[in-house]
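Let me begin by handing over the structure; questions about it come next.
For this view, one protein chain was removed and the others were kept in their places.
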Amino acid sequence: MSDMITRIKTPVRLEYGVYPGSHYTTYLNALAQGRFVGGRCPESKKVYVPPRGASPTSGQPTDEIVDVQDSGVLTTFCVIRLAFPGQKMKPPYCFGAIVLDGADLPIYHLIGNIPYEEVRMGMRVKAQWKPRDQWGPTLESVDFFAPTGEPDAPFESYSEHL
Amino acid sequence: MSEPLSAPYLLQFTYNRTTGPVIGRFLTGLRDGRIEGVRTKSGKVLVPPVEYDPETSEATTDFVEVGQAGVVTTWTWVPAPRELHVLKTPFAFALIKLDGADTAMVHVVDAPSESAMRTGMRVKVRWAQERVGYITDIVCFEPEASS
Amino acid sequence: MAENCAIIGIGQTKYAAIRKDVSLPGLLREAALRALEDAGMTFADMDAIILGTAPDMFEGVMMPELFFADALGAVGKPILRVHTAGSVGGTTGIVAASTIQTRTYDKVLCIAFEKQSESDAMWALSPAIPFQPQLVAGAGGYFAPLIRSYIRRSGAPEDVGMMVAVKDRQHALKNPYAHLHVDETMETVRNSPMLWDPIRYSETCPSSDGACAMVLVNEKIGKAHPKKPAWVRGTAMRTEATFFSGRDQINPLAGRECAKDVYSQAGITDPAKQIDTAEIYVPFSWFEPMWLENLGFAEVGTGWKWTLEGKTKLGAELPINASGGVMSTNPIGASGLIRFAEAALQVRGQAGEHQVDGAKLALGHAYGGGSQFFSMWVVGDSPV
Partner (left out) sequence: MSQPIAIVSVAQLPSIRRDRTRDEAEMVQPIVTEAMQKIGLKQADIGFTCSGSSDYLVGRPFSFVAAVDGLVTWPPIRESHVEMDGAWALFEALIRLRHGDIDTALVFAFGKSSLGPIPDVMNVQNDPYYVQPLNLDSFSQAALQARAMIDAGKATERDFAEIVVRNRRNAKSNPNAQVKGDFDVEAILAEKTISSPIRKSFSPPLSDSCVAVVLASGDKAKKLVKRPAWIRGIDHRIEPYSLGVRDLTQSVSTRIAAEKVGVNAKKNDIAEIHTPFAHQEILIKEALGLDSSVVVNPSGGALAANPIMATGLIRFIEAATRIHAGEANRAIVHATSGVTMQQNLVAVLEGE
């Protein structure tokens, strides 16, 4: 007998549809208009970005849609130095958690316009929107967040978002 | 409420599987133009071979070569093949008990029409010209009489 | 009055980046047979099988418990398949123990596995889904910011993460089943590439093929067993949402409450004193100090001191992950059950070279998702 078969390749190829729910759709549509929106929990009054079908603390939908700012505080981050498939930026680059002004929990996005070794927790950042004709129902309407140059937020002001 | 957003999403991946000794030996046999099954303790010949006897859960180790033709034990005619089916023209899926085997294997039958199919009919292997050690080294089965 | 649950069989595969010699069912079979042999039993003796694994997409078989019916001797029997993300291995053990404690079954086989070499973990864990934020961070991108937060909050020196990696890899050298057998030093960790700053390559877990199985039985069978069993003294699970306003992601309440629950069942009031060793789920080295605090071993903000002072090494005060832990072996779906099994090995005195002397009470811990799913058990060398 010649060499034994020990490995085989088996493909899987299935095409699905993706339909973001109504709360998330509201968020995506706002991004297509160059805005960020959140949804307010009717009990805790906290603003969720994106809005949610259920607030984890009350179980109720965050149906009250409110505008939040496109600037906020970088609460924490990491520097990605590893190359992997599907990557949009060339390592090293920075990725972080941003609590937008008016929101009560962070969103995650890239941090740019600053050497990565100068990125700090508490830094004030603002969305760098793509040109208007490139806005769409996606967070990619924003290229990245960049420092505003304002003074850093004190640790205590954002420590509950870590 | 505006139109719901939607987008297609392709779940696509090619798995790289290790076969272990039993499946590997069966697939090696296919590559070499041979069909092998395993004989269980109770004397049953399982084709295709499974690693563990469904009746006793014992590991199977006793390989036996079986025939390249056999009997259709049940079947279904697929008049409009789906994109992922291996045959592009109407065909049958069938369970086929090969000569010398006690269990049936799933494969496809290339028959001229549904009316050519019946339970109990004899079919034989049509080998691929180039074989690599994969279940589709058997391109399909075909009615024995039509050869 | 709940039935006591005894662990009388433990089986693990040799873990590796790729197990080329076995099929998918063959991998599970290896662990299952070793557990049964340890228990002096066969598949025919089992009343039911509880199976755990992480997403089906790792192996590309939907609901693989169906596929494994023959390999696990399940034909004609009940088989249940649990999936609670990274904590699934732990949950598998807990559900299995529950079936014994509630006298639903007398003897069960529980098994968890992952054969990560069949696919690509990065793909299977985070495919690019439309409308979702793009894959900009990879697997460690989620946890690296949390680790930075922990470092900032606790003031821990940078060395701590490296020390955990060195300690766990040195422990793994004493565990014949461990995937990574490397002579790790502070230098090798420091010199390894920075992947997700502050996480270096050597401060992350590997991707492994492997399975782990246990045979769990009722008190009567456990007491009659010739080898010393481990006894389940408490089990607990807790869940909280991935993201909500005010969530403490570094020290999640779900983990704290889960620990409190399992300790109270086991009569533990001072875990650091009463627990002899713990197997905790540490996929990135910094999670050791974080979980030491979350589990109540160390005061909040001081977990890193335990590592720094060498208290978590084999032979020291509270050996953590004497087996080498997830840092040395990580078949994702099995990793939780391996923690539970290693805890059981310790109280049975069966851990071989990585045995913690005189271990009588041990904790097994698993977590999953965004630090949101927790499962834990405490095992002892005697029943309640």
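Note that the chains take the letters A, B and C in the order they are written out, and that residue 1 is the start of every chain.
Following the convention adopted for this analysis, a contact is a pair of C-beta atoms (placed from the backbone, for glycine too) under 8 Å apart; a residue touches a chain by one contact, two chains touch by 3 or more.
Computed from a predicted structure; not experimentally measured.
K.L.:
Counting contacts across the entire complex, name the shown chains the missing chain touches.
P.N.:
A, B, C
K.L.:
Touching the hidden chain in the complete assembly: which of C:L27, C:V95 or C:A172 does that?
P.N.:
Touches the omitted chain: C:V95.
K.L.:
For the full complex, which residue in C:N4, C:T84, C:S149 or C:N321 touches the chain that was left out?
P.N.:
Final answer for the missing-chain contact: C:T84.
K.L.:
With the missing chain put back, one of C:F244, C:Y281 or C:F340 would touch it. Which one?
P.N.:
Only one of C:F244, C:Y281 or C:F340 touches the chain omitted from view, namely C:F244.
K.L.:
Tell me which stretches of chain C touch the chain missing from the display.
P.N.:
2, 23-24, 54-57, 59-63, 65-70, 74-85, 91, 95, 98-99, 101-104, 124-125, 127, 129, 236-242, 244, 252-254, 257-258, 369, 372-373
K.L.:
List the residues of chain A that touch the chain left out of this view.
P.N.:
These residues of chain A touch the chain that is not shown: 8, 10, 12, 14-25, 52-54, 56-61.
K.L.:
In the full complex, which bits of chain B touch the chain not displayed? Write them out.
P.N.:
These residues of chain B touch the chain that is not shown: 1, 4, 6, 9, 11, 15, 17, 19, 23, 27, 46-48, 50, 54, 73-80, 82, 84-86, 93-95, 97, 103-108, 114, 119, 134-136.
Please note the rule applied: only the chains that are shown with their structure count from here on.
K.L.:
Among line, ring, star, complete and other, which one matches the pattern of chain touches?
P.N.:
complete
K.L.:
Calculate how many whole Å lie between the centre of chain B and the centre of chain C, each centre taken as the average of the chain's C-alpha atoms.
P.N.:
Their C-alpha centroids are separated by 39 Å.
K.L.:
Counting in whole Å, what is the centre-to-centre distance of chain A and chain C, each centre being its mean C-alpha position?
P.N.:
Between these chains, centre-to-centre, one finds 30 Å.
K.L.:
List, in ascending order, every residue of chain A touching at least 2 other chains.
P.N.:
Those would be 6-7, 10, 12, 18, 20, 28, 137.
K.L.:
Which parts of chain C, given as residue numbers and ranges, touch two or more other chains?
P.N.:
20, 60, 129-131
K.L.:
Report the residues of chain B in contact with chain A in the complex, numbered from low to high.
P.N.:
So the residues of chain B in touch with chain A come to 1-2, 4-19, 24-25, 27-28, 31-32, 84, 133-134.
K.L.:
Okay, in this complex, where on chain A does chain C touch?
P.N.:
It comes out as residues 6-7, 10, 12, 18, 20, 24, 28, 41, 44, 46-48, 55-57, 75-82, 84-89, 92-93, 95-97, 104-105, 108-110, 116, 121, 137-140, 155, 159-162.
K.L.:
Can you list the residues on chain C that touch chain A in the complex?
P.N.:
Against chain A, chain C makes touches at 20, 60, 122, 128-131, 133-138, 140-141, 144-149, 152-153, 193-199, 240-241, 243-250.
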